[in-house]
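Shown next, in C-alpha coordinates, is the structure this report addresses.
Note that this complex is displayed minus one protein chain, with the remaining chains in position.
Up next, chain A:
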(Lines give C-alpha, C1' and ligand atoms only; values in the text may rest on other atoms or scores of the structure.)
Protein backbone atom coordinates (compact mmCIF):
# COMPACT_ATOMS: atom_id res chain seq x y z
CA UNK A 1 0.00 0.00 0.00
CA UNK A 2 1.26 3.40 -0.94
CA UNK A 3 -0.52 5.34 1.75
CA UNK A 4 1.98 7.68 3.32
CA UNK A 5 0.96 10.60 5.44
CA UNK A 6 3.55 12.91 4.08
CA UNK A 7 4.94 12.10 0.69
CA UNK A 8 8.65 11.54 0.91
CA UNK A 9 10.96 12.94 -1.68
CA UNK A 10 12.02 12.42 -4.39
CA UNK A 11 8.90 13.09 -6.49
CA UNK A 12 8.96 11.57 -9.91
CA UNK A 13 6.54 10.75 -12.66
CA UNK A 14 7.58 8.53 -15.50
CA UNK A 15 6.14 7.65 -18.90
CA UNK A 16 7.92 4.79 -20.64
CA UNK A 17 6.94 4.86 -24.31
CA UNK A 18 7.99 2.79 -27.28
CA UNK A 19 10.82 5.13 -28.24
CA UNK A 20 11.29 7.62 -25.42
CA UNK A 21 11.12 7.65 -21.65
CA UNK A 22 9.69 10.89 -20.30
CA UNK A 23 10.52 11.79 -16.72
CA UNK A 24 9.27 14.70 -14.66
CA UNK A 25 11.05 15.55 -11.46
CA UNK A 26 9.86 17.98 -8.80
CA UNK A 27 12.71 19.93 -7.23
CA UNK A 28 11.58 21.43 -3.94
CA UNK A 29 12.88 25.00 -3.60
CA UNK A 30 11.52 25.55 -0.10
CA UNK A 31 13.82 23.14 1.73
CA UNK A 32 14.51 24.36 5.21
CA UNK A 33 17.97 24.14 6.78
CA UNK A 34 16.63 21.52 9.11
CA UNK A 35 15.32 19.54 6.23
CA UNK A 36 18.55 19.90 4.37
CA UNK A 37 20.38 18.39 7.29
CA UNK A 38 18.00 15.51 7.56
CA UNK A 39 18.08 14.86 3.86
CA UNK A 40 19.90 11.63 3.23
CA UNK A 41 22.98 11.84 1.11
CA UNK A 42 21.42 9.67 -1.48
CA UNK A 43 18.50 11.95 -2.09
CA UNK A 44 20.69 15.02 -2.12
CA UNK A 45 22.92 13.56 -4.79
CA UNK A 46 19.96 12.72 -6.98
CA UNK A 47 18.64 16.27 -6.69
CA UNK A 48 22.03 17.78 -7.44
CA UNK A 49 22.69 15.43 -10.33
CA UNK A 50 19.38 16.17 -12.00
CA UNK A 51 19.23 19.91 -11.47
CA UNK A 52 22.82 20.82 -12.15
CA UNK A 53 23.04 18.99 -15.49
CA UNK A 54 21.12 19.37 -18.72
CA UNK A 55 22.43 16.18 -20.27
CA UNK A 56 22.71 12.76 -18.68
CA UNK A 57 24.98 10.11 -20.06
CA UNK A 58 25.04 10.01 -23.83
CA UNK A 59 21.36 10.23 -24.52
CA UNK A 60 19.49 11.78 -21.59
CA UNK A 61 18.33 15.38 -22.02
CA UNK A 62 16.69 17.89 -19.73
CA UNK A 63 14.39 20.24 -21.63
CA UNK A 64 15.35 23.32 -19.68
CA UNK A 65 13.08 25.59 -21.69
CA UNK A 66 10.04 23.63 -20.51
CA UNK A 67 10.82 23.84 -16.77
CA UNK A 68 7.80 24.98 -14.75
CA UNK A 69 8.91 27.36 -12.02
CA UNK A 70 7.45 28.06 -8.61
CA UNK A 71 4.77 25.44 -8.60
CA UNK A 72 3.04 24.74 -5.34
CA UNK A 73 2.04 21.15 -4.86
CA UNK A 74 0.97 19.38 -1.72
CA UNK A 75 2.08 22.34 0.30
CA UNK A 76 5.54 22.41 -1.22
CA UNK A 77 6.93 24.89 -3.69
CA UNK A 78 9.43 24.04 -6.34
CA UNK A 79 10.28 23.58 -9.99
CA UNK A 80 9.11 20.83 -12.29
CA UNK A 81 11.86 19.47 -14.57
CA UNK A 82 11.33 17.66 -17.84
CA UNK A 83 13.78 14.97 -18.78
CA UNK A 84 13.81 12.41 -21.60
CA UNK A 85 15.98 9.55 -22.74
CA UNK A 86 15.56 6.71 -25.23
CA UNK A 87 13.67 3.64 -24.07
CA UNK A 88 16.65 1.63 -25.28
CA UNK A 89 18.57 3.04 -22.32
CA UNK A 90 15.97 1.79 -19.87
CA UNK A 91 18.10 -1.00 -18.49
CA UNK A 92 20.98 1.39 -17.85
CA UNK A 93 18.53 3.63 -16.04
CA UNK A 94 17.31 0.80 -13.84
CA UNK A 95 20.89 -0.22 -13.17
CA UNK A 96 21.61 3.32 -12.03
CA UNK A 97 18.62 3.17 -9.70
CA UNK A 98 20.08 0.02 -8.29
CA UNK A 99 23.59 1.46 -8.01
CA UNK A 100 22.30 4.53 -6.19
CA UNK A 101 20.27 2.35 -3.90
CA UNK A 102 17.12 4.14 -4.87
CA UNK A 103 14.96 1.58 -3.09
CA UNK A 104 16.23 2.78 0.28
CA UNK A 105 14.38 6.06 -0.27
CA UNK A 106 11.04 4.30 0.07
CA UNK A 107 9.42 6.40 -2.55
CA UNK A 108 6.68 5.26 -4.84
CA UNK A 109 7.68 5.14 -8.46
CA UNK A 110 4.65 6.12 -10.52
CA UNK A 111 4.98 4.94 -14.08
CA UNK A 112 2.80 4.88 -17.11
CA UNK A 113 3.19 3.93 -20.77
CA UNK A 114 3.72 0.43 -22.09
CA UNK A 115 7.13 0.23 -20.49
CA UNK A 116 5.57 0.35 -17.04
CA UNK A 117 4.32 -3.13 -17.82
CA UNK A 118 7.22 -4.31 -19.90
CA UNK A 119 9.91 -3.28 -17.43
CA UNK A 120 8.04 -3.86 -14.19
CA UNK A 121 9.82 -7.09 -13.51
CA UNK A 122 13.22 -5.62 -14.34
CA UNK A 123 12.64 -2.80 -11.83
CA UNK A 124 11.78 -5.40 -9.23
CA UNK A 125 14.62 -7.82 -9.80
CA UNK A 126 17.36 -5.41 -10.77
CA UNK A 127 16.68 -2.51 -8.43
CA UNK A 128 14.25 -3.83 -5.83
CA UNK A 129 11.74 -1.19 -6.91
CA UNK A 130 7.99 -1.58 -7.18
CA UNK A 131 6.21 0.45 -9.83
CA UNK A 132 2.77 1.97 -9.39
CA UNK A 133 1.47 1.31 -12.92
CA UNK A 134 -0.95 3.80 -14.35
CA UNK A 135 -2.99 3.87 -17.51
CA UNK A 136 -1.30 6.02 -20.12
CA UNK A 137 -4.43 7.64 -21.53
CA UNK A 138 -5.70 8.62 -18.04
CA UNK A 139 -2.32 10.12 -17.29
CA UNK A 140 -2.18 11.92 -20.62
CA UNK A 141 -5.48 13.70 -20.06
CA UNK A 142 -4.87 14.54 -16.39
CA UNK A 143 -1.38 15.81 -17.11
CA UNK A 144 -2.56 17.92 -20.01
CA UNK A 145 -5.38 19.53 -18.06
CA UNK A 146 -3.09 20.19 -15.11
CA UNK A 147 -0.32 21.87 -17.09
CA UNK A 148 -2.86 23.96 -18.95
CA UNK A 149 -4.40 25.03 -15.63
CA UNK A 150 -1.12 26.11 -13.99
CA UNK A 151 0.00 27.86 -17.20
CA UNK A 152 3.52 27.91 -18.54
CA UNK A 153 5.37 30.26 -16.17
CA UNK A 154 2.72 32.88 -16.56
CA UNK A 155 2.03 32.29 -20.24
CA UNK A 156 -0.65 30.11 -21.86
CA UNK A 157 0.34 26.48 -22.42
CA UNK A 158 -1.79 26.24 -25.50
CA UNK A 159 -1.33 27.80 -28.93
CA UNK A 160 -2.73 27.75 -32.43
CA UNK A 161 -1.76 29.20 -35.79
CA UNK A 162 -3.27 32.42 -36.96
CA UNK A 163 -3.77 32.39 -40.72
CA UNK A 164 -3.23 28.62 -41.06
CA UNK A 165 -3.99 28.52 -44.77
CA UNK A 166 -0.66 30.15 -45.53
CA UNK A 167 1.96 27.90 -43.98
CA UNK A 168 4.77 30.31 -44.90
CA UNK A 169 3.25 33.14 -42.96
CA UNK A 170 1.04 31.53 -40.33
CA UNK A 171 1.69 32.90 -36.88
CA UNK A 172 1.93 30.92 -33.66
CA UNK A 173 -0.58 32.48 -31.29
CA UNK A 174 -0.97 31.60 -27.59
CA UNK A 175 -4.44 30.86 -26.33
CA UNK A 176 -6.23 29.36 -23.38
CA UNK A 177 -7.82 25.95 -23.37
CA UNK A 178 -10.69 27.25 -21.25
CA UNK A 179 -13.79 25.10 -21.56
CA UNK A 180 -11.80 22.33 -23.25
CA UNK A 181 -14.54 19.72 -23.75
CA UNK A 182 -15.25 17.98 -25.96
CA UNK A 183 -11.91 17.74 -27.62
CA UNK A 184 -10.30 15.30 -30.00
CA UNK A 185 -6.91 14.51 -28.55
CA UNK A 186 -4.35 13.24 -31.03
CA UNK A 187 -1.29 11.84 -29.34
CA UNK A 188 1.55 11.30 -31.77
CA UNK A 189 4.29 9.21 -30.28
CA UNK A 190 5.85 6.21 -32.02
CA UNK A 191 2.33 5.39 -33.07
CA UNK A 192 -0.79 7.52 -32.83
CA UNK A 193 -3.78 7.33 -30.50
CA UNK A 194 -6.88 9.42 -31.07
CA UNK A 195 -9.19 10.09 -28.14
CA UNK A 196 -12.50 11.85 -27.87
CA UNK A 197 -12.40 13.55 -24.48
CA UNK A 198 -15.70 14.68 -22.96
CA UNK A 199 -14.56 15.46 -19.40
CA UNK A 200 -11.57 14.93 -17.15
CA UNK A 201 -12.50 11.30 -16.58
CA UNK A 202 -14.76 10.48 -19.48
CA UNK A 203 -13.12 9.75 -22.77
CA UNK A 204 -12.91 7.04 -25.40
CA UNK A 205 -10.16 5.93 -27.69
CA UNK A 206 -11.64 6.48 -31.15
CA UNK A 207 -8.90 4.87 -33.17
CA UNK A 208 -5.18 4.88 -33.73
CA UNK A 209 -2.71 4.44 -36.51
CA UNK A 210 0.63 2.76 -36.71
CA UNK A 211 1.89 5.53 -39.01
CA UNK A 212 3.41 7.82 -36.39
CA UNK A 213 6.65 9.35 -35.21
CA UNK A 214 8.31 5.94 -35.16
CA UNK A 215 7.41 5.44 -38.80
CA UNK A 216 8.83 8.81 -39.78
CA UNK A 217 12.09 8.19 -37.98
CA UNK A 218 12.31 4.53 -38.91
CA UNK A 219 11.81 5.09 -42.62
CA UNK A 220 14.07 8.16 -42.58
CA UNK A 221 16.84 6.09 -41.02
CA UNK A 222 16.42 3.43 -43.71
CA UNK A 223 16.19 5.90 -46.57
CA UNK A 224 18.81 8.46 -45.57
CA UNK A 225 21.06 6.71 -43.08
CA UNK A 226 20.33 9.32 -40.42
CA UNK A 227 20.31 8.26 -36.77
CA UNK A 228 18.32 10.74 -34.74
CA UNK A 229 15.03 12.55 -34.84
CA UNK A 230 16.86 15.88 -34.79
CA UNK A 231 18.97 14.86 -37.77
CA UNK A 232 15.92 13.67 -39.69
CA UNK A 233 14.03 16.90 -38.98
CA UNK A 234 17.01 18.98 -39.94
CA UNK A 235 17.26 17.24 -43.30
CA UNK A 236 13.53 17.54 -43.80
CA UNK A 237 13.68 21.27 -43.18
CA UNK A 238 16.03 21.60 -46.13
CA UNK A 239 14.23 19.25 -48.53
CA UNK A 240 11.58 19.62 -51.19
CA UNK A 241 8.94 16.91 -51.22
CA UNK A 242 7.69 17.72 -54.70
CA UNK A 243 10.75 15.91 -56.07
CA UNK A 244 9.49 12.77 -54.38
CA UNK A 245 5.72 13.03 -54.30
CA UNK A 246 3.60 13.04 -57.39
CA UNK A 247 1.28 16.01 -57.36
CA UNK A 248 -2.10 16.38 -58.99
CA UNK A 249 -0.55 18.72 -61.56
CA UNK A 250 2.07 16.09 -62.45
CA UNK A 251 -0.81 13.92 -63.63
CA UNK A 252 -3.38 16.37 -64.92
CA UNK A 253 -1.14 19.23 -65.92
CA UNK A 254 -3.01 21.45 -63.48
CA UNK A 255 -6.00 21.21 -61.19
CA UNK A 256 -8.28 18.17 -61.49
CA UNK A 257 -11.37 20.26 -61.89
CA UNK A 258 -13.86 17.42 -62.11
CA UNK A 259 -13.20 16.84 -58.41
CA UNK A 260 -11.92 20.31 -57.51
CA UNK A 261 -8.48 19.10 -56.56
CA UNK A 262 -5.71 21.68 -56.62
CA UNK A 263 -2.72 21.00 -58.83
CA UNK A 264 -0.44 21.38 -55.83
CA UNK A 265 -2.17 18.64 -53.82
CA UNK A 266 -0.21 15.44 -53.35
CA UNK A 267 -1.71 12.72 -55.53
CA UNK A 268 0.71 9.98 -54.63
CA UNK A 269 3.20 10.12 -51.80
CA UNK A 270 6.56 8.87 -53.09
CA UNK A 271 4.84 8.49 -56.45
CA UNK A 272 7.82 9.88 -58.36
CA UNK A 273 9.96 7.17 -56.83
CA UNK A 274 8.33 4.62 -59.13
CA UNK A 275 10.68 5.96 -61.77
CA UNK A 276 14.26 4.75 -61.59
CA UNK A 277 15.56 7.95 -63.10
CA UNK A 278 14.00 10.02 -60.34
CA UNK A 279 15.13 7.59 -57.66
CA UNK A 280 18.68 8.01 -58.86
CA UNK A 281 18.60 11.79 -58.67
CA UNK A 282 16.66 12.37 -55.46
CA UNK A 283 18.38 13.89 -52.39
CA UNK A 284 18.22 12.63 -48.83
CA UNK A 285 16.77 15.95 -47.77
CA UNK A 286 13.94 15.61 -50.26
CA UNK A 287 13.22 12.09 -49.04
CA UNK A 288 13.18 13.19 -45.40
CA UNK A 289 10.87 16.06 -46.22
CA UNK A 290 8.50 13.81 -48.17
CA UNK A 291 8.45 11.32 -45.33
CA UNK A 292 7.59 14.05 -42.85
CA UNK A 293 4.87 15.48 -45.05
CA UNK A 294 3.41 12.05 -45.79
CA UNK A 295 3.14 11.00 -42.16
CA UNK A 296 1.84 14.39 -41.06
CA UNK A 297 -0.81 14.65 -43.76
CA UNK A 298 -1.99 11.15 -43.06
CA UNK A 299 -2.40 11.85 -39.36
CA UNK A 300 -4.20 15.05 -40.24
CA UNK A 301 -6.52 13.22 -42.56
CA UNK A 302 -7.45 10.52 -40.04
CA UNK A 303 -7.84 13.09 -37.26
CA UNK A 304 -10.13 15.18 -39.42
CA UNK A 305 -12.33 12.22 -40.30
CA UNK A 306 -12.55 11.27 -36.62
CA UNK A 307 -13.47 14.83 -35.68
CA UNK A 308 -16.25 14.83 -38.26
CA UNK A 309 -17.52 11.39 -37.24
CA UNK A 310 -17.42 12.33 -33.54
CA UNK A 311 -18.80 15.81 -34.21
CA UNK A 312 -15.97 17.53 -32.37
CA UNK A 313 -14.53 20.81 -33.66
CA UNK A 314 -11.47 21.19 -31.49
CA UNK A 315 -8.52 18.97 -32.31
CA UNK A 316 -5.58 19.01 -29.89
CA UNK A 317 -2.30 17.56 -31.12
CA UNK A 318 0.30 16.38 -28.59
CA UNK A 319 3.20 13.93 -28.49
CA UNK A 320 6.90 14.08 -29.08
CA UNK A 321 6.60 13.84 -32.85
CA UNK A 322 5.74 17.53 -32.70
CA UNK A 323 8.85 18.46 -30.72
CA UNK A 324 10.91 21.07 -32.59
CA UNK A 325 8.77 20.17 -35.59
CA UNK A 326 7.19 23.34 -36.94
CA UNK A 327 6.80 21.79 -40.39
CA UNK A 328 4.32 19.29 -38.99
CA UNK A 329 2.50 21.62 -36.62
CA UNK A 330 1.92 24.17 -39.37
CA UNK A 331 0.90 21.47 -41.80
CA UNK A 332 -1.60 20.01 -39.34
CA UNK A 333 -3.03 23.47 -38.67
CA UNK A 334 -3.34 23.99 -42.40
CA UNK A 335 -4.89 20.57 -43.07
CA UNK A 336 -7.53 20.93 -40.34
CA UNK A 337 -8.51 24.36 -41.58
CA UNK A 338 -8.40 23.65 -45.32
CA UNK A 339 -10.22 20.32 -45.48
CA UNK A 340 -12.91 21.41 -43.05
CA UNK A 341 -13.32 24.79 -44.72
CA UNK A 342 -12.47 26.49 -41.43
CA UNK A 343 -14.75 24.32 -39.30
CA UNK A 344 -12.00 22.57 -37.39
CA UNK A 345 -9.34 24.20 -35.25
CA UNK A 346 -5.98 22.62 -34.53
CA UNK A 347 -4.51 23.34 -31.10
CA UNK A 348 -1.05 22.54 -29.81
CA UNK A 349 0.62 22.48 -26.40
CA UNK A 350 4.09 23.59 -25.37
CA UNK A 351 4.89 20.48 -23.33
CA UNK A 352 4.01 18.23 -26.31
CA UNK A 353 5.17 14.83 -25.12
CA UNK A 354 5.33 15.16 -21.35
CA UNK A 355 1.71 14.99 -20.28
CA UNK A 356 1.73 11.28 -19.57
CA UNK A 357 4.65 11.70 -17.21
CA UNK A 358 2.98 14.70 -15.54
CA UNK A 359 -0.18 12.63 -15.14
CA UNK A 360 1.79 9.84 -13.48
CA UNK A 361 3.45 12.42 -11.22
CA UNK A 362 0.03 13.77 -10.22
CA UNK A 363 -1.02 10.27 -9.20
CA UNK A 364 1.91 10.12 -6.83
CA UNK A 365 0.73 13.26 -5.06
CA UNK A 366 -2.86 12.09 -5.10
CA UNK A 367 -1.93 8.86 -3.36
CA UNK A 368 -0.25 10.85 -0.63
CA UNK A 369 -3.40 12.83 0.02
CA UNK A 370 -5.36 9.73 0.79
CA UNK A 371 -5.92 9.13 4.51
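Just so it is clear, a contact is a pair of C-beta atoms (placed from the backbone, for glycine too) under 8 Å apart; a residue touches a chain by one contact, two chains touch by 3 or more; residues count from 1.
In the analysis below, contacts and distances are computed from a predicted model.
The listed options are "4'-phosphopantetheine phosphatase", "ATP synthase F(0) complex subunit f, mitochondrial", "Signal peptidase complex catalytic subunit SEC11" or "Pyruvate dehydrogenase E1 component subunit beta", and the UniProt record of the chain not shown names that protein "4'-phosphopantetheine phosphatase".
The chain omitted from view is touched by exactly one of A:114, A:156, A:182 or A:263, namely A:114. The omitted chain makes contact with just one of the residues A:272, A:289, A:323 or A:351: A:272. Touching the missing chain, out of A:66, A:158, A:223 or A:357, is residue A:223. Only one residue from A:78, A:143 or A:214 touches the chain missing from this view: A:214. Residues of chain A in touch with the missing chain: 17-19, 86, 88, 113-115, 117-120, 135, 137, 189-191, 205, 207, 209-215, 217-223, 244-246, 248, 251-252, 258-259, 261, 265-276, 279, 287, 294, 297-298, 301-302, 305-306, 308-309.
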